[in-house]
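Read the structure below first, then the notes.
Removed from the display is one protein chain of the complex; every other protein chain stays in position.
By letter and in written order, the chains are A and B; residue numbering begins at 1 in each of them.
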Amino acid sequence: MGVVTLLTDFGLADTYVGQLKGAILTIAPAATLVDLTHAVPPQDVFAGAFLLWTAVEAAPPGSVHVAVVDPGVGSSRKAVAARSGRGDFFVGPDNGLLVPALDRLGGCAEAVELTQGQYWRQTQSSTFHGRDIFAPVAAHLANGVALADLGQPVELQRPFSVAISDGPHGQVLHVDAYGNLITNLRRAASASIQGQRARFVSHYAAAQPGELIALVGSSGLLEIAVRDGSAAALTGAVRGDAVELLN
Amino acid sequence: MGVVTLLTDFGLADTYVGQLKGAILTIAPAATLVDLTHAVPPQDVFAGAFLLWTAVEAAPPGSVHVAVVDPGVGSSRKAVAARSGRGDFFVGPDNGLLVPALDRLGGCAEAVELTQGQYWRQTQSSTFHGRDIFAPVAAHLANGVALADLGQPVELQRPFSVAISDGPHGQVLHVDAYGNLITNLRRAASASIQGQRARFVSHYAAAQPGELIALVGSSGLLEIAVRDGSAAALTGAVRGDAVELLN
Partner (left out) sequence: MGVVTLLTDFGLADTYVGQLKGAILTIAPAATLVDLTHAVPPQDVFAGAFLLWTAVEAAPPGSVHVAVVDPGVGSSRKAVAARSGRGDFFVGPDNGLLVPALDRLGGCAEAVELTQGQYWRQTQSSTFHGRDIFAPVAAHLANGVALADLGQPVELQRPFSVAISDGPHGQVLHVDAYGNLITNLRRAASASIQGQRARFVSHYAAAQPGELIALVGSSGLLEIAVRDGSAAALTGAVRGDAVELLN
């Protein structure tokens, strides 16, 4: 019995995450639950997709990942589950949220639209598919139910991608909670952003306090940071802004 | 060995929740711990009771629920444990916190005042009964100790209730972290609040951005919401304000 991870935009102030977990443990009592984050900005599917992408590689191979950033809940958007080349399972809405993480773990080997209601909560609300559809399906996958039993084969929507690049032209993919600017560049080099130079360093302690620096972060991507400060505040940069490698 | 859920007003900035969990796992090492929420507004017993009410139905039947919102800790308020009709156990202060959730799971089948100190931490602080009394008792219940062994039969205090209604007159029970106004009405209908009309929709995506809407939420209660916004901010409504069904 394996790991089930959870990533949502529910926050922790209400009991929505607790209800997801209760729904999973009701069906798969021996599952080990791991929170990836529940602080995805509300309904920001791209941010959720990026955060899921950052986290899945460190999870045990074969984990089940439930992700819920779902502005279209209750509409005609599909509910889906998929298996990656590495053997992890993903469950969530078909709005692009799952795709970068699937690609990171060897691509999408198989995907289904969730249509088999016997694997869901007996009655489903129109606002909380996380608890009523995704969580039960994830629990059944953790119990060993075959993906093909959960629904019909489907091609996942790909409304965006996390396009990693060797540069020299790149962009900010994500601004983290400390104001670090994570770029889509995988080179170890100094960089320019908003007209300011960020000197390459190999680790934080090599920077001066307050200095704008570039370093390779834990996901292998170049990050623009300020030692003991916020690069987002210092540069004014936001997601999508251009970054250029120097030298 | 089952699930032990936790709901408190401790927040996550200190280690109080971690200490609760350590105390439980010391006695019941195979328990599966689930956080419902730790962001109950400090000492707001009614909000804690409502949030517990929202969460317990999704938990596995037979779970043990520890809830600590306890402004009277150290005073003469009783410490109690109870069993619901569904077979879940509840542990916490006797201030009304546990009662709505008990009622939701089939009512209170049995309740005791916690008097048997051999099931507590060896020494108890006067400020942290969560760690020193409630957590150890919950762990013993998870281990199969009988409720009747923990203390003397008691009638629980009922200083308030979560009174669900068919309307047309209702009120706001809770304002969630997104500014959604959860009412005590279980009807699917448009509603009026603070002189504004909230149009009934079946799901969020059916609303216009910025529109005040009414929809049936994940607990089966009518919620007043704003797509991509805060109904609390738009209407100025707070807990207790009147809501009237339209149709």
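As a working rule, a contact is a pair of C-beta atoms (placed from the backbone, for glycine too) under 8 Å apart; a residue touches a chain by one contact, two chains touch by 3 or more.
Please read these numbers as outputs of a predicted model, since none were measured by experiment.
Contact with the omitted chain, checked across B:V34, B:V73, B:V112 or B:A191, is made by B:V73. Against the chain not shown here, chain B presents residues 11-23, 25-26, 29, 33, 42-43, 71-75, 77, 125-128, 131-132. For chain A, the residues in touch with the chain missing from this view are 2-3, 5, 7, 12, 32, 34-39, 51-52, 54-55, 58-61, 63, 176-178, 202-206, 215-218, 220, 228.
Keep this in mind: only the chains that are shown with their structure count from here on.
If you average the Cα atoms of chain A and of chain B, the two centres end up 30 Å apart.
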